[in-house]
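The other protein chains are all here in position, but one chain of the complex has been omitted.
Here is chain A:
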């Protein structure tokens, strides 16, 4: 059992949990993730390790309530427990001093970009960050990102904060004006990562993206997380989750993420009914 030491609401539908997990905190590196299960009937939910503290033995997870399982997770409170938590999983981000790095975070993806930006900065790189969200009330981690970046650019779709633009606009300007950029790291919605990769491609700037296909075990056993990278199947949980954005087939990823769309409603309806005590299944 893994204790929730802190719960915060960061934005509508975006929550943070700090969890006691000394074995994972000891090993965690930027770019890695965990898989958790709330209870006996729970799904295995993969979440990026948004932060870790080796001294206190804690890890931080940030998640967006998008469906039944993440909504149920959002109901857990400080002092309660997760049944299962395994990690750190996946390969860590390769961090070294290379010069100027642009870190792009979109929506909830800003959270996993943060430890990478911090790592890049600590390694002596100049870090330029671009963070974007639909609107200012769902923009997270502004101060944290500012603290680890030499320059921070904010964009919102509706212009309620920063520039009214998609993250790719300032990125393109940077690529045009700043010839020192060596690497771009982008995490966010698949469509954003796809367009970031398209933006950097003509400039030949290496671009790392972090993929989130549907997973089960997270150990390379099921193959459900396979993604097409450079025309080869890779298992995101062990070969990734980070890959060369110029080689990823984002369309296959987006299609595969829709595999259970039909089932999501049924699950959400069931969970809601169970919460409200109107479920008639006679077995819960």
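Just so we're on the same page, contacts are C-beta pairs under 8 Å (C-beta built on N, C-alpha and C of every residue); 3 or more make two chains touch, one makes a residue touch a chain; residues count from 1.
Please note the rule applied: contacts and distances are computed from a predicted model.
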item: Identity of the absent chain, which is to be given by its UniProt protein name, from "Glutamate synthase (NADPH/NADH) small chain", "3-isopropylmalate dehydratase large subunit", "SoxAX cytochrome complex subunit A" or "4Fe-4S dicluster domain-containing protein"; value: "Glutamate synthase (NADPH/NADH) small chain"
item: Which residue of A:84, A:169 or A:198 touches the chain not shown here; value: A:84
item: Absent-chain interface as seen on chain A, which is shown; value: 23-24, 27, 37, 41-44, 68-69, 83-89, 216-217, 219-224, 226, 228, 233, 238, 252, 255-256, 258-260, 263-264, 266-267, 269-271, 281, 283-284
